[in-house]
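One protein chain omitted, others in place.
Let's look at chain A:
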Amino acid sequence: MRRVVVTGLGLVTPLGGDVETSWANLIASKSGAGQITKFDTSDHKCTIACEVKPKDHEFGFDPDKRVDHKVQRQVDPFIVFGIDAAGQALEDAGLDQMDDDLKLRAGCSIGSGIGGLPGIESESIVLKERGPSRVSPHFVHGRLINLISGQVSIKYGLMGPNHAVVTACSTGAHSIGDAARMIKDGDADVMLAGGAESTVNPLGVAGFAQARALNMSMNDRPTEASRPYDKGRDGFVMGEGAGVVVLEEYEHAKARGAKIYAEVVGYGLSGDAYHVTAPHPEGKGAELAMNMALRKAGMTSGDIDYVNAHGTSTMADTIELAAVKRVLGDDLGGASMSSTKSAIGHLLGGAGAVEAIFCILAMRDQIVPPTLNLDDPDEGTEGVDLVPHKAKKREVKAVLNNSFGFGGTNASLVLKKVD
């Protein structure tokens, strides 16, 4: 059987424009939250988000490093984040200059939950105020979700499978899982896989606020607003950015002496079949996805050392925790579980991939990232190590990463260290 390993990582997050900066800030319990700077929020119910910082910020993102000026002008920010994260991952894997044969066996599976909402919003205004002949000729292909995969394939000449998942907040995890299957099935030897999002724009913020999904009670305390598993939690904080990994067939990676971060051993998918925004109250879908991923991995409770929770800082956290307990046991089989959304907010379609990378770095450095703001843990959290406030050194050999999305779509990944 063909095995799939991770050989490259790329991140653009509210805590950094690259992997090591983002990770160092996460482990140092820093928060990426603040007042929204991208637009005037004075008439909005929510005024805070975890934005990717400009390049002059101490942990800002410089789009000029890997994305052509012309492309930056034509596409929405989620595509810029995705192209850069993919470039980082390829460079990290030593695959940014592939030979022509490998290019035929290398593909992309980089998705997004919502796609180019800021551009849809702004061009709608152009259409209304100035007419159809002023709409940008780059409008459509600068907003489409599959255009990260498209742009990256063009930039690096990748002619393998070109795919883009759209499953709301499960996108990043599904992207990695689907791409791993493409490698297992022999469709490719190398896949760039991940997700990106950037919808901190008036329409995006207003839409999530009207859906009562966002924290709107802590606009004056942005770094405290994302507080998964805390009694005072009151909705999620929007984040933006991208996470992309290089997945590679194990023998291929070994033969070229690649640095191997982890193996993708389990992938589970399910649907809640319940409600468009609310998770099933008994968490049945989440449980199905986790059990499927563990079964594929040939693992049971006790094998998992760290769970990166979906943990959005909403009422759904309770449902997820109950489901994880049913799968792993009341003490999670000794695993630690944290929600890194407490630090970077909810990256929606990027979340699953960014969090999978955090899981991989937890295994690399044998340290689990914290759940910030967990001052007053909710009922049901007793006996569970939710890693409050501070990162924790511990053995991490295998991890479970959960992602759940609107529409009732669930994905779980199990990754493990390769000896």
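General remarks:
One rule holds in what follows: a contact is a pair of C-beta atoms (placed from the backbone, for glycine too) under 8 Å apart; a residue touches a chain by one contact, two chains touch by 3 or more; residues count from 1.
In this section, contacts and distances are computed from a predicted model.
Entry comment: the absent subunit's protein name, as recorded by UniProt, is "Acyl carrier protein", drawn from "Ring-1,2-phenylacetyl-CoA epoxidase subunit PaaA", "Alpha-D-ribose 1-methylphosphonate 5-phosphate C-P lyase", "Amino acid ABC transporter ATP-binding protein (PAAT family)" or "Acyl carrier protein". Within the full complex, the residue among A:Glu20, A:Asp68 or A:Asp185 touching the omitted chain is A:Asp68. Among A:Lys103, A:His138 or A:Lys155, the one in contact with the hidden chain is A:His138.
Listed by residue number, the positions of chain A touching the unshown chain are 68-70, 73, 133-134, 136-138.
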